[in-house]
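Here it is, the structure in full.
Removed: one protein chain of the complex. Kept in place: all other protein chains.
Take a look at subunit A:
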Amino acid sequence: MAYDKFNILTSTAVPLPIENVDTDQLIPARFLKATERVGFGDNLFRDWRYNPDNTPKADFVLNNPVYSGKILVGGKNFGSGSSREHAAWAVYDYGFRCVVSSFFADIFRNNCLNIGVLPVQVSPEFLEKIFAAVFADPNTQLEVNLPEQTITLLATGDKESFDISSYKKDNMINGFDDIDYLQNIKSEIQEFALQLPL
């Protein structure tokens, strides 16, 4: 499905300095039973966010009113585990448009790019800088500039550039998706299928 266009995002950030955040934390399997893409944000980090009796866990960052914003900042190897796109849907549906980490699991990164959540990979040092700045001042503003491929701590001007393929960048800026592209080359695909080795 086509998604929101992404250009420059300026926002406060929610810090989650935990490594290897896996997809079963992002959205536990028992919440994968929907047949439509609705309501996944309510169960983002379900078991870290809520007690078994559904009361919020006060010490989890999403329950701390001090932190908010459209940018989620996580520790190394963010999104490891399952291929469930529901994990990216939950991130999006909660209201995040960008996830920052020093390393992303492959499928999660791909899923994010396919639904309009921008994964921004920064150096471990810059990640530490972001965490320190946000913990020191939760109102810290981050600017994620997709056309320029930069992420900036606005108060200090500390900046780092990030990688994204020019194809995906173009897609995100224009709100296109891969199916739009593939639909346009369908006859080429059908010709290709006739000359497969087997």
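FYI, a residue touches a chain if its C-beta (ideal position, glycine included) is under 8 Å from a C-beta of that chain, and two chains touch if they have at least 3 such contacts; residues count from 1.
Note that contacts and distances are computed from a predicted model.
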{"item": "Record-based protein name (UniProt) of the chain missing from this complex, from \"1-carboxybiuret hydrolase subunit AtzE\", \"ABC transporter ATP-binding protein\", \"Acetolactate synthase\" or \"3-isopropylmalate dehydratase large subunit\"", "value": "\"3-isopropylmalate dehydratase large subunit\""}
{"item": "Of A:76, A:129 or A:159, the residue in touch with the unshown chain", "value": "A:76"}
{"item": "Candidates A:17, A:41 or A:95 - the one touching the absent chain", "value": "A:17"}
{"item": "Footprint left on subunit A by the chain that the document does not show", "value": "1, 17-20, 22, 24-25, 28-30, 32-37, 47, 52, 75-77, 80-86, 88, 103-107, 110-111, 114-115, 165-168, 177-179, 181-183, 185-186, 188-190, 192-193, 196-198"}
